[in-house]
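With one protein chain held back, the other chains of the complex are shown just where they sit.
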Amino acid sequence: MTLLDLANPTRFLTLTSRLLPWLAGLTFVLLLIGLYQSAMAPDDYQQGATVKIMFIHVPNAWLSMFVWGVMSLAALGTLVWRHPLADVAAKAAAPIGACFTFLALATGSLWGRPMWGTYWEWDARLTSVLILFLMYLGLIALWRAVEDPSRAARAAAVLTLVGAINLPIIKFSVDWWNTLHQPASVLRLGGPTLDRAFLIPLLIMALAFSLLFLTLHLAAMRNEILRRRVRALQLKQASQLP
Amino acid sequence: MTALSLGPYAPFIVSSYLLVTVVVAILIAWITIDYRRQKQRLRELDAAGVVRRSGRSATEFK
Amino acid sequence: MRLSGRGIRCMRGGRDVFSGLDFETCAGEALAVVGTNGSGKTSLLRMIAGLLAPAAGSIALEGGDVELTLPEQAHYVAHRDALKPALSVIENLLFWQKFLGGDASDAKGCLATVGLDHAIHLPAAYLSAGQRRRLSIARLLTVRRPIWLLDEPTNALDRAGQSMFAALMIDHLARGGLIVAATHMPLGIITRELPIGSAS
Amino acid sequence: MRLSGRGIRCMRGGRDVFSGLDFETCAGEALAVVGTNGSGKTSLLRMIAGLLAPAAGSIALEGGDVELTLPEQAHYVAHRDALKPALSVIENLLFWQKFLGGDASDAKGCLATVGLDHAIHLPAAYLSAGQRRRLSIARLLTVRRPIWLLDEPTNALDRAGQSMFAALMIDHLARGGLIVAATHMPLGIITRELPIGSAS
Amino acid sequence: MTALAALVRRDVKIALRVGGGALIGVLFFLTVVVLMPFALGPDLALLTRLGPAILWLGALLASLLTLDRLFMADHEDGSLDLIVMGRVPLELACAAKALAHWLAAGLPLVIATPALGLLLNLDATSTSAIGLTLLVGTPALTFTGMIGAALAVTLHRGGLLLAVLVLPLSIPVLIFGVAASEAAIGGFSFGAPFTILCALSLISFVIGPFAAAASLRHGLD
Partner (left out) sequence: MTALAALVRRDVKIALRVGGGALIGVLFFLTVVVLMPFALGPDLALLTRLGPAILWLGALLASLLTLDRLFMADHEDGSLDLIVMGRVPLELACAAKALAHWLAAGLPLVIATPALGLLLNLDATSTSAIGLTLLVGTPALTFTGMIGAALAVTLHRGGLLLAVLVLPLSIPVLIFGVAASEAAIGGFSFGAPFTILCALSLISFVIGPFAAAASLRHGLD
């Protein structure tokens, strides 16, 4: 099966239906391992037990950006190649990305209270993530506000690509401005500086959440394809009426 | 396994894990319910005798 | 019912368009206002509709409903068709029916009369020029006013639409209605001509 | 110069309007697109103008200026007349002439041709429906494109206006121009008919 | 009655469909509140102090952004002609349009106030006080603004001119709205400014529709 075959929505549906149970199972197992590992991780000498929040905060934070990246690729697919599945991928990803972003914000706040003494601070990292969240909401609103999916897809694609400028700002905000938030310790030039005792559970959790995203995204894409089929058939039904 | 000792900030840790669980659960639930709903609609359209342009029935995957 | 105007003078944008215009028309009769472009046909219709004040002269209705003013007994089909693109065909029609107070039951019937019944739930944004015009005509039918003010009503209608509309006008006249229409085309019914602005 | 379309399929708002349409027309010829309301005449014109993408099929121009695309060699007279009410007649015309790049000197001459020379400095907001249409025709003359796409161009024109416009079209064809017009009315010139959507 | 209800329903429906649904209003206020710290600086104490002002400015902004189309849209597509010719008194029709505008642009703010209060670090009493003043005061913004919207139609003008016409009219509402909210937060007498705010609203309910209808009736052509 080549990539070109996947372009066919029907082919895509068959493939996902076969793949989804396996993906879901794998995600579940990895999540369990990751949770166990993070429960067993030692306390940090500075942060105490609150370091456990890291194991869910960081994967969610990474995914919040990664999902926008996926949507940007899909946007290119929509605008440049006019690929039918690209619209579907972009639309299906937005609510999931919004959830991850919300979780990154919420767990960050819950971590910030004990660490910085405040839930919220208007610093560059935090606000740029909040902007990301607002842009996710804006995109979802746009998708919901426009009935014609292909029209909405092109508009959303333009907006997604423009919003992608926010990603490097989020990533490097800690380096460009001195912020409360700590600088990168895993995804940085010159390798991770995090202790192995934290690094391994973190990486497992990150992998588990990525798989979770993949699973949910494929399932949501399947729903979206079905929704379009329903819409097309309903339109057809309406025009068949005498 | 010894009981986890989460120190003075236990409420923050527990609530963040809980929050993640709840949100992910809502996401999963929404996606499954959505799937059921779309399949249901397709079945109704099939029953109403509307066929796709390719001539296949509405619920057919292949 | 008798609609008449005496010595009407029309000024627009500070310039005289026509003056000293007299006209008179009765129930069951269609008056076709004819004249070159810019001679003031639309302006005259808007004066009858109460949307524009004559610079001199007066317009009066005799024998109508005494509790209502002239504009309240008329319906005006203009170039701009008062449709909201975001609403569906039936939503547009039902709104005007409720707001202007027409016969509540037969909105769908009127849509069928003008041949739009297959497009009932389509957003008005999707309508073609002629379909919009047909929807305006459906509104004219639903609100049921005795006086019809029509500004080039057959514009954009196809031939079938034009004869359909001619039949509707004949029906309206037969029931004692009154029509004032501005037009460059024959309307397909017997009309009395009111030429204005002979030397534009 | 030869304009042709092969197997054109038109979808609007997710619904099929027409499909498998072929047409062909040459310089010096006028093609009249005819059909019932909603059959897709306007949609076809917009496809030729490059404003709407066909769902299938293609439209090609042979023998035109090779450095320019088809839309760049055409001018489209639509229902909406692209006039700004806040600008005067001549300001509107001169803007389009400069923007679309027409022959600079004769804007006033074109206004005279369409009978608007007395209204040169009037704001476009003051124009009547027919006067607006005449101004659109003046623009069509000033920008001098070989391909004219006309959507019910004689709407709102009085009889003198219609024959004036027919003469202009004949002149354009004689100079090797090409006309595609959607219309319900006879245009007053010899045309080849392209019926679409026979069973709407 | 059904005529006016139909008008309100239509306008709300259009506002929701064109504006993108009921949630967009709330999202808009969220954005405005998020925006403020960028402009004013991230000092949370200052933000809390300015809380009522920020929410009131958001309300003013939302009504300004949407008011200019209140009558203009109906004028451009010819609906206004038919509304004027109708049997419903023009004053009532204008009031119905303003009510619909408030439902789409003012009410979401009142509903979102609790959430926005959290972001601005306001406590429960302050939040509810601000919510109350907004509930009473935002209709006044709409009903005074509609005069400007009607003038815009008859003058064939728009853009910033409208804002210049409308803003001075809304200053009293803004003053007493903010004053009442701050009184509630600071523990001063809430009653006095609040009463004045209510009075302003009531006055605007009368003057707005009459002024708008008068200018429409004499200005159409």
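Note that the chains take the letters A, B, C, D and E in the order they are written out, and that residue 1 is the start of every chain.
We adopt the following convention: a contact is a pair of C-beta atoms (placed from the backbone, for glycine too) under 8 Å apart; a residue touches a chain by one contact, two chains touch by 3 or more.
All of these numbers come straight from a predicted model, not from anything done at the bench.
Q: Taking the entire complex into account, which one of E:88, E:116 or E:174 touches the absent chain?
A: Only one of E:88, E:116 or E:174 touches the chain omitted from view, namely E:174.
Q: Can you tell me which of A:24, A:73 or A:142 touches the chain that was removed from the display?
A: Of these options, the touching residue for the absent chain is A:142.
Q: Considering the entire assembly, which residues of subunit A contact the chain that has been omitted?
A: Per the touch rule, subunit A residues meeting the hidden chain are 79, 127, 131, 134-135, 137-138, 141-142, 145-146, 151-152, 154-155, 158-159, 161-163, 165, 169.
Q: Write the list of subunit E residues that the hidden chain touches.
A: Its contact residues with the unshown chain are 15, 18-20, 24-25, 27-28, 31-32, 34-35, 38-41, 50, 53, 56-57, 61-62, 64-66, 68-69, 76, 105, 156-161, 163-164, 167-168, 171, 174-175, 178, 182.
Q: Considering the whole complex rather than only what is displayed, give the residues of subunit D touching the chain that is not shown.
A: 12, 46, 49-52, 68, 71-72, 74-76, 78-84, 86-87, 91, 94-96, 98-101
Keep this in mind: only the chains that are shown with their structure count from here on.
Q: Averaging the CA atoms per chain, pick out the one whose centre lands closest to the mean of every protein CA shown.
A: The most central chain, going by mean C-alpha position, is E.
Q: Tell me, please, which chain's centre (mean of its C-alpha atoms) is farthest from the centre of subunit E?
A: Farthest from subunit E by mean C-alpha position: D.
Q: Could you tell me the distance, in whole angstrom, between the mean C-alpha positions of subunit A and subunit E?
A: Spacing between the chain centres: roughly 37 Å.
Q: Among the residues of subunit E, which ones contact at least 2 other chains?
A: Residue numbers touching two or more other chains: 17.
Q: Going by the touch rule set out above, which residues of subunit A reach two or more other chains?
A: As it turns out, subunit A has residues touching two or more other chains at 232, 239.
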